[in-house]
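First, the structure itself, so that you have it in front of you.
Missing here is one protein chain; the remaining ones are kept as they sit in the complex.
Letters A and B mark the chains as written, and numbering starts fresh at 1 in each.
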Amino acid sequence: MDILTIKDLHKTYGKGEGAVKALDGIDLSVEKGKFTVIIGASGSGKTTLLNMMGGLDIPDEGEVIVDGVNLSGLKEKELAVFRRNKVGFVYQSFNLIPTLTVQENILFPLSLAGSAPDSVFFQEITELLQLKDRLTAYPHELSGGGQQRAAIARALIAKPSILLADEPTGNLDSRSGQNVLGLLKMSVETYHQTLVMITHNLEIAQMADRVVRIEDGRILA
Amino acid sequence: MIANNNLKVCRTLVRRDVRFHPVKYILLSCAAMLVTALYTFVFLLGSSVENAYLLNYQYSYGSTSHILYTGLTEKQADTLTGNSSIKSTVRLSTIGQLSDPVIGRRSIKLAVTDRAYAQTVLSVPTVGTLPQKNGEIALDEFTMDSLGIPHEIGSPVSIDWTDPKGETHTTAFTLCGWWASPANFSEACAWITKEEAKKLLPDYDEENAANVTLGVNLHQPKDIEKQAEAILSQQGVTGCTYTTNLAYQDARKEMAEHQARPYYMPAFLVILCGYLMVYSIVHVAADREHLFYAGLKSLGMTPRQIWRLLLEQGILVSALGMIPGWALGFVLHYFITGRVVIGMEENPALYFLSWPPFAAAVLCTMATVLLAYFLPALRLSRRTPADMLNSAFGRLPKRRQKSDGRMTLAQLAFRTLGKNRWRTLLSVVSLLLAVLLLNSVWIRYISAKEEIYLSSMFPWDYSLCDGSAYLSAQQYNEKNQGITEETVAELKKRREVTSVSMLKSHEIPMTASGTLRERITAFYNQPYDEKQTLRETQAAYPEWLNGLARLEETGEYTGLVVGMDGVYLDYLQEYSPFTSGSFDEKAFASGEFVLVGGAYHEGLSSPIEGEEIEISGKKFTVMGSVMHDETYLQGAESPEAAFNLVYILPIEAFDRLFPEQAYRQLAVNIDKGQQKEFEVYLDEYEQGLNRGVGITRRSEYQDNFRVARLNLVLPDLVIGLVLTGIALMNFINMLVIKTVSRKGEFAVYESLGMTRTQLQKLLLLEGIFHAGLMLMILIPVTTIFDRFLMPKVVEAAGSWSMVYTCSFLPLWIFSLILGILAVAVPLLCLHFLTKGSLTERMRQGE
Partner (left out) sequence: MKRKQTKWLSAVLFFAGAVLVGFLFRLLWEYVPRASARYGILAVCGGIVLLNLLWSVLKRRQIEQFSDDICETLDAAIAGRQPEYFQPYEDSLTAKVQGKLLQYYDIMQEGRMQSRRDKEILQGLVSDISHQVKTPVANMKLYSGILQKPDLTEEKRQIFMTTLEEQIDKLDFLMQSLIHMSRLETGTFVLHPTEGRIHETIAQAMSAVWAKAEQKGIVLSVECDPEITVQHDPKWTAEALGNILDNAVKYTPAGGHVSITVRPWQFYTRIDIRDTGMGIPEAHYQDVFQRFYRAEEAAAQEGVGLGLYLANGIINRQKGYISVKSKMGEGTTFSVYLLS
């Protein structure tokens, strides 16, 4: 069953001379429960594509259909609810909120939805990501890797249907990276989640159920 | 639908924000405090001014009661008191009215002592007491001065009065107390005891004696006229009259509001100020904020939650600044309103204190602060997170065709001007507003010329006049001997005094010749404009019309003979243009000639040059006729002399004609250097007076003028100073941000080999460019404003004492300050920025 369908996506940034066509007619469908990896050179449009999938950006043309709902028909406030319920982000640029503790940061999507956290699950995740003893610290007290791990925990806590990750193991040492990958894979299998990841790491690409190559805004067959 | 209960997270975020950025919130509360203070001040000032006008109306009405019913019997008064709309009443029983002609237009009632009523008309004696024994009388100072009664307890008082039946009586009393009250301009009471009243008019309190005045205060002072009628008809009382308090009339209330409106106007400026201030502090790091909100949106924060976040921040900031703001606003009000609202005994700041201005100030502050938070967020809420992230990096400068790739420091510095355009614009706008406001204030201030004012209002240093002529509403009592010969001699002897000029006047009945009658009739029948003749323009002055009619019918009129010398003559020559003839000093001094004063209008309205006039048996030749500017004469003429022709003689000639006539007024000029000693003497003299002599000092007029001049611009000045503070703060803010946010950039420059000196030079150039940009906009706009707009403003102020003077002083001061700041601030920032190793700075900069 396809959880994510993308039809003829186009997106251009900038105007006039400096215009860049980030996505040039992308068609893609992702099956539910599968691990997909997106590979491409920098500037090929991978991040833009991931943004579209998560409702972080609106395409110029084309449709993004997630779980039967067309994202372009949603208003900003509905997109916000979509983002916190259905999608988990692990991104380089959207970091932790500096004025909240690690625990509050991890539980943030749930607080936004007004839901209570599943404490067992929370314990499991924090243990696996070795954050158990750093729960009351503030983000600036953690190392880069620690912050990344906290961001990953935040992405998983709401058990979203889709996990979108942009180089999630970039800052991490091998031990943590293994744990992260293992956790992601386990999450995917246990909760039947779909994982779409951008990476340069061929090992990880090997692990995937499917590899998608992007170049100049188009998918290579 | 029931909205989701997910707003608690907003509260947590705000609390943490406060904990982590206390400095920002302190600054914000200071800003909110300042805004609240300004609003409080403006509203308190406006409401004080409005209430002062209303109080003024009350004074001229003469009573604090809402309705005054006159001509009631005791029984009627009792009946009326029972009405349900009436909150409280005061009662007055009169036995008659003073009818001494000298009292003039004022109406003084001889009344039975009633303390309650006395309080409502502000007629409680300040010196002495209300009459307790028979034969005692308490009077107000105007009446005393008009009658020439010395200010001493126990002085004998002889009163002519008329009773309700129309009979006149003359009774002797002894003075037991007096007061001075601004409410007694046109009406006052003379208090006597009940027994005395009974003695004088035995049936004054009879059943049918309609001599009770009832002062009524209502529960709801609205539509007073209607209520007055309604009360009468409800209680079934007829045959009496009533007057309503001016202060509660809707028309008057509107007038007061209208006059107080200019004092409320600065509120708009405050909105702008407040918005700019809060906006610049809240959005200090607009980029980081963009990132923050983009992050929140990507995590799934709905717009409703973001609004809630901003709302809570706004309310917190407003609440923090509320109480200190009130306090500061009240302090401003205490010091400044007292200077704008003059002429009150109590401090107007405290007298008119009420709660609505404070409440309004808080509401307005909240509105302003929330506006500053919400308006920028409006744009935010519709954009997608990725979009916001991209735009956070700003616009890049246009590619130039000609650049060959090399950079000089100047070019680099120039590039930074283009960054953060909105913030720069904000800075420019706020600076511009501040400069314009200060400039307009300064120009208005210096355009008010003191000399012009004084030279025409009060050309001499001191003026002593007879007590009955102190106020223009009082009729000058010729019989008064207030100013004595000794006084004059003493004054002349004093070494500080450079000149003493004397003026005496006397009214005599005269008859006009046929030619004169014709001339005058023709003169006043000439048209003034399309609608009226000259005569009709004086329709509001019935006594004057009667006098003119008398002249035309019978040829009889009252002539006012005035003897003057010294500065009075000079004044006459300066301000009263000749309609015929001219001034010949020697001839005038000989005493054979007389100057005639007619109407202050072009044309011949009096005897002209060459004609012969007989005054009190002596013949004079007319030297010339003038358009008589009579503002130098103090006091008013008698009703018969409302229409008069003025005959001016030298004082010696006058003395020969009317040897017993006392002085009306003296003008004294002194050597300015010895002003202090003279003032001491004058104070002593004034203290020792026991009869009415009015002393007016030039310094009073000077003070009045200075105060009025200051008050003209004071509210705007305060706002202008605050706005200046804000604008400068904004400017510094902009410079600091532009420098501090490029910490990493500077580290990179240094790592590429830029020396410390080059970096300093770069920043110096940037500062100069910024200052240059500001000045480039400020100077032309201010010049246009000053040259073209300000003259119109000064004209519109409509004051004859204001002459437009152009000055750019504030602009220069501003430019200087801007220049210094533009150079000092970046360099100071640089000093702090370049601490720490290069790599550290480069890393942090990310």
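Everything below uses one rule, namely that contacts are C-beta pairs under 8 Å (C-beta built on N, C-alpha and C of every residue); 3 or more make two chains touch, one makes a residue touch a chain.
None of these values were measured; they are calculated from a predicted model.
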### Task
For the chain that's not shown, point to the residue among A:Asn85, A:Gln130 or A:Asn171 touching it.
A:Asn85
### Task
Decide which residue listed in B:Thr94, B:Gln227, B:Asn245 or B:Thr302 touches the omitted chain of the complex.
B:Thr302
### Message
Touching the hidden chain in the complete assembly: which of A:Leu181, A:Val196 or A:Ile219 does that?
### Response
A:Leu181
### Task
Name, in rising order, the residues on subunit B that touch the hidden chain in the full complex.
1-6, 84, 302, 304
### Residues belonging to subunit A that touch the chain removed from view
69, 74, 77-82, 85, 113-115, 159, 174, 177-178, 181-182, 185, 192, 201, 203-204, 206-207
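Quick note on the criterion: only the chains that are shown with their structure count from here on.
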### Query
Per the centroid of Cα atoms for each chain, what is the distance between subunit A and subunit B, given in Å?
68
### Query
So in the complex, which bits of subunit A are touching subunit B?
13, 17-18, 48, 51, 54-58, 76-77, 79-85, 89, 91, 93-95, 97-100, 104, 108-109, 111-114, 154
### Message
Quick check: in the complex, which residue numbers of subunit B touch subunit A?
### Response
4-6, 8-9, 12-13, 16-17, 19-20, 292, 294-305, 381-382, 384-387, 389-390, 396, 399
